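Would you mind keeping the following structure in view while I ask a few things?
Only a single protein chain was left out; the remaining protein chains are all shown in position.
Naming follows writing order (A and B), and every chain is counted from residue 1.
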Amino acid sequence: MQTAKREIAVSMSNISKRFGPVRALENANLEIVRGSILGLVGQNGAGKSTIIKVLAGIIKPDSGTIVINGETVTALSPASVEKLGVHFIHQDRLLVPTATVGEAVFLGHEIGFGPFVSRRAMERRAADLLQRFFGLELPVGTLVKDLTTAQQKVVQITRALAQKASVLVLDEPTAALVKREVDSLFDVLRRLRDDGIAVVFISHYMQEIEKLCDRVTVMRNGTDVGTVDPRETSVEEIISMMIARDVGEMFPKRSVTLGAPVLEVANLRLGGGFENIGFNVRAGEIVGLTGLLGSGAKEIVQCLFGLKTADGGLIKVEGRELSLSTPVKAVRDGIAMLPEDRRAHGVALGLSVRENISLASLRRYSKSGLVSRGSENQAVDGLIKELSIKTPHRDALVRELSGGNQQKVAIAKWLSCQSRVYVLDEPTVAVDVGAKVEIYNLLNRLAGEGAAILLLSSDLLELVGVCDRVLVVYRGRLAGTFSGPSMNSDALLAASSGARPDADGVAA
Amino acid sequence: MSVSANSPKPSLRAFLAKYSVLIAFAAIVIFFALTSPTFLTPANLFNVLVNNVVMLAIVALGLTIVISSGGIDLSVGVSVDMASMVFVMLLAAGYSGVVGVGGGLGAALVVGILNAILITRLNISPFLATLGVLFIGQSTQQLATSGGQPIYLTSGYASDQFNAIARTALFGVPTPVIVLIVLSIAVHVLLHRSVFGRYVQAMGAQPGVAWYSGIRVPRELSMVHVLCALLAGVTGILLSATVKSYVPLSGNAFLLDAIGATFIGTTLSRERKPSVVGTLLGVLLLAIVKNGLLLVGWNFYWQQVGIGLLVFLVLAVSFGLRRATH
Partner (left out) sequence: MSATTLHTEAGASDETRATGKSAGRRFATLVVRLGAIAAFAAIMAYFVVFAPGFTSTFNLINVVEQSAILGVLAYGMTSVIIGGGSDVTEGGIDLSIAANMGLCAAVYATLLSMGCGDFLSVLAAIAVGMAVGALNALAVVGLGILPLLATLAVLNVAAGMELTLTQNTVVGASSPLLAFLVSGSFLGISALAWALIVFSAIIIAIIHGTAFGLRLYAVGGHPEAARAAGLSVPFYVSFTYVLSGFCAAVASVLTVSRLSASTPGSGELLLSVLAAALLGTVFSRRFVPTMGGTLLSVLFIGLLANGFQLLNVSSYWVNGVQGALILLVVAITSFARGSEGSR
């Protein structure tokens, strides 16, 4: 990398932005260099997304200067930014689901004659670009909604490339991609860099940052706290810049004595999902569950909450055999579920903290069908205090809470039910480091109080840091159980991808 | 993030947005009180209450439940008509009033169950399911009445039963008003105080969360639609008892006003949730404007323009100001 003669594509300096009393950005700086990949990291709320939105012309900064291609620009708008060659690949797949690939790639820049479009030309050009950059061949006229998540991401990038982007900003582009796709995406980004394009890469995955980026800008509390070369700075150092404390503190240590088995699963099978799954989780134990996408791990969790009905096998909670065909039954039988999609399934944003917390346990606080507000308020206040949920009052809408606090409300809902078994499905996805630590602490406390916890996660560091034991599922079967010293991310990764397990055993 | 929740700047705009309905209501009452000498007389207000409020309000109560659950019921008119039709037919055939009321409510129940099956078993969206039922219900009525012939009940025909419903009073309060009061309190308790009501709110806010919280969503949703149809059925019976006849396809007149009233009521809440109090206020507002315009000499046709403009303005102020404060 040439350090002497760097061509600066975008330079943002002293950007400040307030939302009411909240300081989102405070004299933040960002420098994007041509022919280089810049990593942008920071916890949620650190200002990453705000500064990117300022650059995208979505948010107007209160002060600061922005220089693009040597020219100071004022009054940015999404359209004017694109004209300057700065393109954004948003985290949400911003594509029209019912459009064809060609229509999606050229939306707003259609090919045709006068007002009329040539669908054939657009499809052909799009197919051409996809083939050239990604080696991807799709049937002509494929609809966006029929694409996999990764293919949609690829179409989004193709969109920017079709418009001759000179600066490409990617917000969490790998979140939904499989490994091979991540690799090919990285190849594409490197190729674009070598062609002189400036790339900004925002990611929570530190290893990706380390692997891909030439420079990393770390943000904290609305400002940039430093720009480092990832080849000279370790991931641990970068993380401590982000959270301003030691990484070791992320996974709080605990010591519990395990009780009797609370959740027992034997011979569980689901056609097309998994078979012969057997394990148990004891009181006070945190058991991890992991596997690649499509391995069947997700389906096991869904069967335990009645979202899917197993074709055979036994599920027992505290010795009682259950038939779980709907969540209704699972909840009644003391199983709690923290779903992956918090906004769709975890908490209702439009309801108050109180209504969310008592939702699954209303019968406790009611007499002859009527809710007794006194006992409900008392219980809710207790839980808000116990979990230190940061909310102005119990009747505030969950929408107004931060992501971490929303997740705590979702947990409080099950505490209110006095559930014995907690099934967690990727509870820390898209949660920033600080909130992660709080959730880990909470899990430890739950376990300490005698709950049985099953944690489905694809974050291997998290599994190793939090769990007493980790079960690995490979192609629908338990490929190994790991605990103690054998439980490390290398071993978990190997077992997940089908290598011979160096595990404690296959069934617990 | 949580800071924004208690940023205590009670701006004028937010105030106006929240209370736009109440302000409009007060302004309209004052306006008519000043321009029409008869407006504020007890006799007139009583007339408004009995003739313009009761029946619409009961239909609107049902819609309030449905809209709270995140759905809609376009077939309330069919429930009104079916109840009215069966009620009148049974009385005409010489059955007693009790059988007539039972039969009428039974007919409405059938409509509600049909909606419930379409929505919860066949997974059709409430809008389309009830639109389909609306079409079928209209056909059914036309076929049953050879194209829409009204059924009149000549006086003497079970007139006692009619009088028992429409023309009597308890402590000077007419029976229909008592029915409305009882039903309003019942629906209020059900929607805002009961476990069922909480489930309805949860389904309206985020159905996925309700399902993942162990709520029997299909069962509760069925109940919602059955209740709505039954309430509309009550209106159907009151309607035919008042006009002593069944006029096919007359129930549809309630649909738009009831939806309008319910949504006017939602402007009272920050999250735009329907409420019984809000709905009743919406119905009153519509009724008073209709009556007031009549008193100041606007004919029936202008009334409709006036109502439309009023609803438009209330919605505009409420939605517009809220958007501006966001």
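Quick note on the criterion: a contact is a pair of C-beta atoms (placed from the backbone, for glycine too) under 8 Å apart; a residue touches a chain by one contact, two chains touch by 3 or more.
Remember, it's a predicted structure, so these values are computed and weren't measured experimentally.
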Practice task
Could you tell me which of the visible chains the hidden chain touches?
Solution key: A, B
Completion exercise
Cross-chain touch to the chain not pictured, restricted to A:69, A:240 or A:489, is A:489
Fill in the blank from the handout: Full-complex touch with the removed chain, picking from A:46, A:66 or A:95, is A:95
Handout entry: Residue among B:83, B:153 or B:311 that touches the chain left out of view
Key = B:311
Fill in the blank from the handout: It is residues of chain B that touch the chain not shown, namely 72, 118, 122-129, 131-140, 142-143, 147, 256, 259-260, 263, 299-309, 311-312, 315-316, 319-320, 322-323
Problem - chain A residues that touch the omitted chain in the full complex - result: 78-79, 82, 88, 90, 92, 94-99, 103, 107-108, 110, 112, 115-117, 143, 146-148, 174, 177-182, 205, 207, 210, 235, 290-294, 458-461, 489-490, 493, 496-497
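Rule of thumb we're sticking to: only the chains that are shown with their structure count from here on.
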Handout entry: Partner chain B, residues of chain A touching it in the complex
Key = 19-22, 45, 305, 327-328, 330-332, 337, 339, 341, 343-351, 355-356, 358-360, 362-363, 366, 369-371, 390-392, 396-397, 400-402, 405, 413
Problem - Interfacial residue positions of chain B with respect to chain A in the complex - result: 1-7, 189, 193-196, 198-199, 201-202, 205-206, 208-216, 271, 273
